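Certain chains of the assembly are absent from this excerpt, and the rest are unmoved.
Chain naming follows the written order as A and B, and within any one chain the residues start at number 1.
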Amino acid sequence: MSDAENCSYEDYSSAYKTIFEHLGFNKTDVLTTDIRPVSWSVITNVFVGLYVTSIIDVNEKAQSLTTQVKMITVWYNDLSWWFEDYCGIKTIPVKKSMLWTPDILIKESIKTDFGTKESPYVQINFWGLCISVDILSLTTACKMDLYRFPFDTQICNITLHSAVYTNEELKINPISDNTSLLQDSKDLFQAQGEWELVSINVYEYTSGLLWSSQELLAHQITIKRRPLLYVMNIILPVFVFLVLDVMSFFIDASGADKLSFKVTLLLSVSVLLLILNDTLPSTADKIPLIGIYCSAIFSIIGISILETILVNLLKAKGGEKRAVETTAVERDTNVGDQQSPPDSVGDQHGMQRSLCWIRVARIIDVTFLVLYIITVITFLSVLARIWYQS
Amino acid sequence: MSDAENCSYEDYSSAYKTIFEHLGFNKTDVLTTDIRPVSWSVITNVFVGLYVTSIIDVNEKAQSLTTQVKMITVWYNDLSWWFEDYCGIKTIPVKKSMLWTPDILIKESIKTDFGTKESPYVQINFWGLCISVDILSLTTACKMDLYRFPFDTQICNITLHSAVYTNEELKINPISDNTSLLQDSKDLFQAQGEWELVSINVYEYTSGLLWSSQELLAHQITIKRRPLLYVMNIILPVFVFLVLDVMSFFIDASGADKLSFKVTLLLSVSVLLLILNDTLPSTADKIPLIGIYCSAIFSIIGISILETILVNLLKAKGGEKRAVETTAVERDTNVGDQQSPPDSVGDQHGMQRSLCWIRVARIIDVTFLVLYIITVITFLSVLARIWYQS
């Protein structure tokens, strides 16, 4: 055999065959494919690089994260050849069924699919290094906290572990450090959807499996929601409706129009609840702030309608009396002018009473408005603080 | 062969091979893989630990529960070696195709997927104990009772049984007791979605299969819904609309505005019915309480609109008469003042009649309001009692 430069095509072809035969791939042996390589160390070291290349879906209702990941698995096998003897061939692809491959599972995985298909090959280096590259479409369970939705940041784990090997047999190591992993992921990142990839943090830990224990390699993926559409579709409209409700206090006292205005606002908020219902799952002890925001504003508008009805009732009571008296007065003035002085007295008296009612209504109205504005401002500022800073 | 400390890497590697050969895995024999191990007892005991690690979906329409479960299966096989003779190797992984594995099915399962993929290996202990770990994504049929929705608790079963082995051949035992199973499940629990895992209760029973009978291991999983979002999105708004409808009785008598106010409330409840329709399936003889709640309030508001129309009609009748008479009077007073006394009498008479109508309207209004409030309070309190306590 000769080196690369002097190799003819025929030499090249037969060089491949000779390597295959040299490495024993022409005969399948159950023992070679089933026993992990332990020639160099008792613990088989597997290096895994998991790059998040796309965030396909975050399902808050199912509490699941669907990502497209590129997974590079590297491990040493006790196979080798000297490339100069084989036409300079440094790497060869070998069918997975012909040698041992690590059985890596994902702890949180609900569903794992290969992007195209599982590659049937593993690339082997002349000094025994095996490389397997897979593009996976991965759905993993992820505990999500929607408290600060839509300004939330979620942390999801993708934890790799062997199905059966204990920590004395197989160890899964990260192929690169956190910084370069994140950088490479961002370089490969293909989507620009609702979620932004903030960081990938890799750490190892050991967990018990019955009487033995296992090495696990966790990838903590931090993603941040881009909130603009939710702000536009829920928060802004509801806020506009709240402002309109506050301003509706200055609508002319003829209560009915005010009422119809306010009840239409309430109806509009109900329509927006349809959007909220499509978006948010029912969760946890801590109700999402956006739910509190919508419900509180809904209730506030409801209460302000009650107040308007009450004030109108008082005004109407006052107005009614006045009306009765006025018509009485009018009749009096028409019929005769003589009895007017004593009537006038009762009139004054009734007038005062009705004015009293109206005054009460006005006091209630103003007091409520002040309280209302204070409540709204306090509520919104507290909410905003929690939303952005907590 | 030597013990672990004196083993070189080469020794280690060949130790593995020797165990494989010792256990006979270098030659596949149809009989070893197809016959269940009966060397230690006539009944093969299989121990299964089923940990619910995530509740992915509860589909009320399909009456199905989708969970992610971790299933640990342990059984004894009549294979053994003395680890001190083999470099201290206590456990080895063996391909599933090389030995008998229990064929456990899930009775309620509609769909079963492996989280990542089925592990090709089983771990074998030096005294013959086999361990297989699988992460499954499981959709099971579950009889749900939505009567108390959204304050409901559902009980779903995941029942394990062998496909063909009778109870004289194979017995499925729980790997741990209820308490530790629940505790371990909660420790592994990854989701914080709509449902809370309350308890896992394991029990065994025997069921007939044609002329033989089978052992089954049922896991009764109790889950509790977190109702807050439904309270916020349906119950609270509908309640606000009801309160507004009650208060609308105090809207000034000019009926039309009242009517438009009330009919807008009805429209708003219709919008909320859209949310209800998205959420609830059509079920059972016992209609869900939330349906009764929404429908009853819808109907109550409808009836109160009818009452308003009736009262307005009566008032209008009275008012009309008064108006006719008043205009008559006004004309009279304008045209001449002499004929007024006899006219006044008819006026008084008509006035009384019209006042009578108005009085009837008022009595109906008040009576209805009282009845209405009593009905609403009774209805709501009964509903609340059933909802929370039954």
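Just so it is clear, contacts are C-beta pairs under 8 Å (C-beta built on N, C-alpha and C of every residue); 3 or more make two chains touch, one makes a residue touch a chain.
What you see is a predicted model, and the numbers here were worked out from it, not measured in a lab.
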Complete complex - number of sequence copies, 2 represented: 5
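Basically, only the chains that are shown with their structure count from here on.
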Cα-centroid distance, chain A relative to chain B, in whole angstrom: 22
Parts of chain B lying in touch with chain A, wherever the complex brings them together: 9-10, 12-13, 16-17, 20-21, 25-26, 28, 53-54, 56-57, 66, 68, 72, 74, 91, 93-95, 113, 115-117, 119-123, 131-133, 135, 137, 150, 190-194, 225-230, 232-233, 236-237, 240-241, 243-244, 247-248, 250-254, 256-258, 260-261, 264-265, 267-268, 271-272, 274-275, 278, 333
List of chain A residues in touch with chain B within their complex: 30-31, 34-42, 60-64, 78, 103-112, 141-145, 163-166, 169, 209-210, 212, 255-257, 259-260, 263-264, 266-267, 270-271, 273-274, 276-277, 280-285, 287, 291, 294-295, 298-299, 302, 305-306, 309-310, 312-313, 316, 334-335
